[in-house]
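See below for the structure under consideration.
Every protein chain except one is present and positioned as in the full complex.
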Amino acid sequence: MQAIVKESPAPGLTVATIPVPSVGPGEVLIAVRHAGVCGTDLHIADWDPWAQGRIRPPLVVGHEFAGEIVALGEGITELKQGQLVTAEGHIVCGHCLQCRTGNGHICKNTRIIGVDRDGAFAEFITMPATNVLTLDGIPTEVGAIMDPMGNAFHTVLTAEIPGSTVFVVGCGPIGCFAVGIARAAGAAQVIASDVNPKRLALAARMGAQVTIDASKHQVVQTVLDATGGEGADVVCEMSGVPQALHQAFAAVRMGGRVQLLGIPKGEVPVDFATEIIFKGITVYGVIGRKMYETWNQMRRFLTGGMFDPSPVITHTFPLAKIDDALAAIRSGDAGKVILEIA
Amino acid sequence: MQAIVKESPAPGLTVATIPVPSVGPGEVLIAVRHAGVCGTDLHIADWDPWAQGRIRPPLVVGHEFAGEIVALGEGITELKQGQLVTAEGHIVCGHCLQCRTGNGHICKNTRIIGVDRDGAFAEFITMPATNVLTLDGIPTEVGAIMDPMGNAFHTVLTAEIPGSTVFVVGCGPIGCFAVGIARAAGAAQVIASDVNPKRLALAARMGAQVTIDASKHQVVQTVLDATGGEGADVVCEMSGVPQALHQAFAAVRMGGRVQLLGIPKGEVPVDFATEIIFKGITVYGVIGRKMYETWNQMRRFLTGGMFDPSPVITHTFPLAKIDDALAAIRSGDAGKVILEIA
Amino acid sequence: MQAIVKESPAPGLTVATIPVPSVGPGEVLIAVRHAGVCGTDLHIADWDPWAQGRIRPPLVVGHEFAGEIVALGEGITELKQGQLVTAEGHIVCGHCLQCRTGNGHICKNTRIIGVDRDGAFAEFITMPATNVLTLDGIPTEVGAIMDPMGNAFHTVLTAEIPGSTVFVVGCGPIGCFAVGIARAAGAAQVIASDVNPKRLALAARMGAQVTIDASKHQVVQTVLDATGGEGADVVCEMSGVPQALHQAFAAVRMGGRVQLLGIPKGEVPVDFATEIIFKGITVYGVIGRKMYETWNQMRRFLTGGMFDPSPVITHTFPLAKIDDALAAIRSGDAGKVILEIA
Partner (left out) sequence: MQAIVKESPAPGLTVATIPVPSVGPGEVLIAVRHAGVCGTDLHIADWDPWAQGRIRPPLVVGHEFAGEIVALGEGITELKQGQLVTAEGHIVCGHCLQCRTGNGHICKNTRIIGVDRDGAFAEFITMPATNVLTLDGIPTEVGAIMDPMGNAFHTVLTAEIPGSTVFVVGCGPIGCFAVGIARAAGAAQVIASDVNPKRLALAARMGAQVTIDASKHQVVQTVLDATGGEGADVVCEMSGVPQALHQAFAAVRMGGRVQLLGIPKGEVPVDFATEIIFKGITVYGVIGRKMYETWNQMRRFLTGGMFDPSPVITHTFPLAKIDDALAAIRSGDAGKVILEIA
């Protein structure tokens, strides 16, 4: 089969022909139809320090995908051939306390497809059946991006949204998803900030009532003005930019909640007294997707027609054009970039 | 001033002329513009056993209203003359543990306007400033029904709504409000049942995707069919009808939540084993409105344009036509009936 | 091996010799050391209407036990031979939404050992590895009763206990466990009621500061007096007696929480208005043990020395003396009755 492979510990990705994986007990074989390209794939392609420390080539990359079940391993009764599915890319141990209490997203033994084992930029992938979610009518283009969309659902829905004011900091694809999810979940007002006008326009299209160009306007003051001087009830930090992180803490109201998803590079100096403690706020670190509460919620929003993520998909490439896909992400203007595989 | 008065311990209400109340320290005087008529007012008019046990005539009735502040008592700094306002009709002690922990809605020393002290079917009413809420642009027609609408907000928003399936049992005004609130708060699906086609039509207009005529169809089976056999995540019981109460327990999913607002007359036999315990459900008794969390949420939904209760207002009468207003309620076909006072 | 078997659809249990079960993939074989006898076993022995509807003989009965792992099925890596273990007796499907979100205790496909498949009153039993919990130093006598003790932990720890007043209604073994757990979890005051002085004495020994003989004293008034007139913050109903159920609702404070574990026979008439709705309370139906949050909490309490259930174990019999064990339960004076098997 055709696949995108990290062949050696050096920059670059290769379009290679490799054997179709065999399907073991408790697994299914999935013919991939669409796959999402993520910043993580860029790090692996560029062979940055994180990739050098974590990736062991050769490796099929890619961790966001949807496709069709084409073979079932021994013991699978809850799934069947021909079903269109996506999958949680975090493969957890199932035995630790976290896994046994519905908190697999914080399993310490997590292995990620496309990072720690072969991934989804390929014509076929095997997955443990426990990780597979049926699409129930959701198109595979959308199914292919339910992994990052799930990060946005996890971020938004672990706060109390109905009637709240929500400030989304950073309007990359996950930020734009968050805007739409917050609106669909009953936020009274959604405010979004970014430095890129194209991304702000996309956030507005997803439902942000107020957008702030952080390169031109006072972010915190604008949020305060829009919220009667109180600040936002919930802030979703999706940028990882140090300055934006401080804006998140400054713009949240007393006793509010800051959800952290964006990953800053290196350390960020924090004034705990004024930014967190004296404000009486709660800060939550978002990792992965709740397994499988987030997936269930996401499927409900999508099949219920409450939330349409498709405007965020701005680019589609065939599998072999992975370099063009990565270039689109590097440009900074793209929403979500996906590969069409079959 | 003109007022609707329960003059003696016997059926009937009187349109009377009485003195404008004087305003004490910590109080405001409000010129009433609109007032909502409630089933409670019907009980008082009819002098039913509950009324006989609770009401001490003479009494100005009515507990749902909105109007304009026309005078301020001593010590009021947070409100001003000319503001359009509504008010929480439960006057609580402020000293008990519940009051001191933000749970005034369950204060044991609660006194209700129009029930335990003079009420709102009058040209003027005095209220403690703590109970007064500014309308911030909400019309007084809508402000006049924020008390029962607040019951619906309390019922819906104390459950986890985003992405949930919600079954509203009983489509009187509060049930119809609940339908719209659940949709606005991100319910994935709202199902509503009643025996009255007009009320079901109103529920559909408020956003119910599935309506069930309980006089003709199998209620529980319809809910199960609409929810993939699971049952509803959240059931809001707004009818107080014993049969409907059993439907609520039968239609909620394992581990789901039943919110009880409708008041059954007398005792209802319950099979605790199969209806509650073996289902692992949570049952919540809804009384009043959270003071003042519910009011704040409600104002956010209304001023944010997320929820429009106006289709539920089906009848408007002048103050003196209170008997016509009561008759409209008795007919069983009315949504919310209001009085226009000034 | 020797086992207690329900051989035919008629009253009685038999001490029989049957083959040791074989161990399949994902299972372990456990040599049972101690087993707990439960009211459910009594229903099966007596062949009451519930048993007639549910049990399909022949069946090895018993669902509470602890023992030693003596063989591992294929694919088991997280357990090993020689470990002392107990097990959750509810075998759930693992595929439904509830199972996939950490809520296996409300899986609709639950099968119970000793009820729906062969159980634990035997020298050996096979269990799915997922259901097995290591004892980590807890004696097998105590391990054998972690199933009902887990009901008590589930009941108590799903309420907010630190600083609360807790009223335990019914001082059978699970009620007595609940008393001790509530004290260990920081209840400010624990009150317990029963009609049996021996059980009340056991409740006192487990830590109840106030005990009420319901056959002699006004239960509700005593609770009100002990709580400054407020009522208890949390009521744990462990009796299933209709009169006690009403006492539970009457004795809980406004806005409090009633945890229902005791199973009433048949229907109980409830005045929803005064018992639930106007009190603004929350009622929770307790089924099984949270899988596996409750088990983890229970292990922490036991290994941390915070809670000693051993006073509740009042009788121990050899396996063959099952009839004596059942007689001890029937007497109404027993605490927990266990079988010593190896």
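Going in written order, the chains are labelled A, B and C, and every chain counts its residues from 1.
In this text, a contact is a pair of C-beta atoms (placed from the backbone, for glycine too) under 8 Å apart; a residue touches a chain by one contact, two chains touch by 3 or more.
Everything quoted here is computed from the prediction, not taken from an experiment.
Only one of C:P19, C:P162 or C:G266 touches the chain withheld from this view, namely C:P162. Residue-wise, the contact with the chain that is not shown comes from A:T282, picked out of A:T282, A:N296 or A:T314. Interface note: of A:P19, A:P49, A:G137 or A:G266, the residue touching the hidden chain in the full complex is A:G266. Interface note: of B:N296, B:S310 or B:S331, the residue touching the hidden chain in the full complex is B:N296. The chain omitted from view is touched by exactly one of A:L72, A:V85 or A:L245, namely A:L245. On the side of subunit C, the interface with the absent chain consists of residues 157, 161-164, 184-186, 188-189, 296-297, 300-301, 303-304, 306, using the contact rule stated above. Touch with the hidden chain on the side of subunit B covers residues 25, 75, 78, 95, 97, 100-103, 290-293, 296. Hidden from this view is one chain, which touches subunit A at 97-98, 103, 105-108, 230, 245, 254-255, 260-261, 263-264, 266-273, 276-288.
What we mean here is this: only the chains that are shown with their structure count from here on.
These two copies of the sequence, subunit A and subunit C, are related by a rotation of 180 degrees on CA atoms, to the nearest 5. At the interface between subunit B and subunit C, over half of the residue numbers appear on both sides, which makes the contact a same-residue one. The mean-CA centres of subunit B and subunit C are about 41 angstrom from one another, to the nearest whole unit.
If each chain is reduced to the centroid of its CA atoms, subunit A and subunit C end up 42 Å from each other. Of all residues in subunit B, none touches two or more other chains.
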